[in-house]
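The complex appears here minus one protein chain, its other protein chains still in place.
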Amino acid sequence: MSLNSIKVQQQDFDFAKEVDTLEENNLVDGATVTFVGRVRNNNDGCQVKHLFLEHYAGMTEKCLFDISQQARERWQLGNISVIHRYGKLALGEKIVFVGVTSKHRQDAFMAAEFIMDYLKVSAPFWKKELTEQGERWVAAKAKDSKEANKW
Amino acid sequence: MSLNSIKVQQQDFDFAKEVDTLEENNLVDGATVTFVGRVRNNNDGCQVKHLFLEHYAGMTEKCLFDISQQARERWQLGNISVIHRYGKLALGEKIVFVGVTSKHRQDAFMAAEFIMDYLKVSAPFWKKELTEQGERWVAAKAKDSKEANKW
Amino acid sequence: MAKVATGPEIKRVEQMIKVLFFAAIREQLDCEELELKLNAEANTICDIKASLSEKGADWQKVFTDPTLLVAVNQTMVDDAQSLKSNDTVAFFPPVTGG
Partner (left out) sequence: MAKVATGPEIKRVEQMIKVLFFAAIREQLDCEELELKLNAEANTICDIKASLSEKGADWQKVFTDPTLLVAVNQTMVDDAQSLKSNDTVAFFPPVTGG
């Protein structure tokens, strides 16, 4: 039985616990790849104080689930877990977690990167930064579209 | 200051603690990618009971350090941590850990995969499996050379 | 309780859609949500955008921006997508999560 866990939540999560859940009772998969994205202290040269993440509740969960299903169609995967937070996030706080297990490391690496690349261009989240120069919506990056198009 | 932590050890490690060390006091890097490799219960169709990992002490550390330095030359990285175990390893036990932080997720993904691919073909570790059919040295896979050659 | 229409006389039910706005778009329009009557002859996203553009200068700016994204019932679609009663349409800027 493969786990497909999608969570969109305001509260923080325990990285170690999430990885334990991802890996537990699984002697088949030899490879686990995880990604954690955090609030950086600078973006486009501005000092960031905190982020506010808005999302389209319902569509985000659906979208993340669809992406993880697409990853399953492309690679041989065991368990997938995606967590994305919303609301106010302080410097250094975790924003997103992606965890993938597989029999083979290549599949796990590819799938985790694919999920992040697709999430970046298709999951309805929007970041507003509070910088020393005031509030501003973060602009989408052309680089992100390019990275999603490589798949 | 960038962390370059290389450990070759017999004892198990605490994944969460290693990731905490990798990420601590770091508000610059927004991305952390980790890889964990474990003893699988089957390989080439044989039921594996446990592994015994031999290594060339001294050269393994040197080799892992060289690989992490090569990764630094290719991508913009923050901290790098590599742990590889040796000795007797039971089913499901952790064998290897690679953790990389970066400002950008692409760099972190690439570097972690690069380190694993290179480690696979150049770090002097050898696996002996105890299967239901007896002991045998694990054969190197052509696929692994191919994956290292893609870089 | 609503009265149920009986006999040969059929009550014409209004075909409505719900429209949502997110993030910078919501702020620019100062509007989170509205309801629109669906026109049987002009029922694509393209038609909805044209009709919303007429609500004022801010609206025209938003609905002529080529980067504007749109979802119907929580699935991304393009402007040719046609709509049916009770659909939920959401307009939003390029996403920036992760």
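Letters A, B and C mark the chains as written, and numbering starts fresh at 1 in each.
As a convention for this text, contacts are C-beta pairs under 8 Å (C-beta built on N, C-alpha and C of every residue); 3 or more make two chains touch, one makes a residue touch a chain.
The shown structure was predicted, so the numbers you read here are calculated from the model rather than taken from an experiment.
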Which chains here would be touched by the one that got left out?
B
With the full complex in mind, choose from B:Lys7, B:Lys49 or B:Lys62 the residue touching the hidden chain.
B:Lys62
Contacts of chain B with the missing chain: which residues?
37, 53-56, 58-60, 62-63, 84, 95-96, 116, 119-128, 137-140
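Just so it is clear, only the chains that are shown with their structure count from here on.
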Graph distance between chain A and chain C, where chains that touch are linked
1
Can you name the chain that lies farthest from chain C, using the mean of each chain's Cα atoms as its centre?
B
Using mean CA coordinates as chain centres, what's the chain A-chain B distance in Å?
23
Per the C-alpha means, the centres of chain B and chain C lie apart by a whole-Å value of 51
Check each residue of chain A and list the ones that touch at least two other chains.
37, 116
Touching two or more other chains in chain C are residues 98
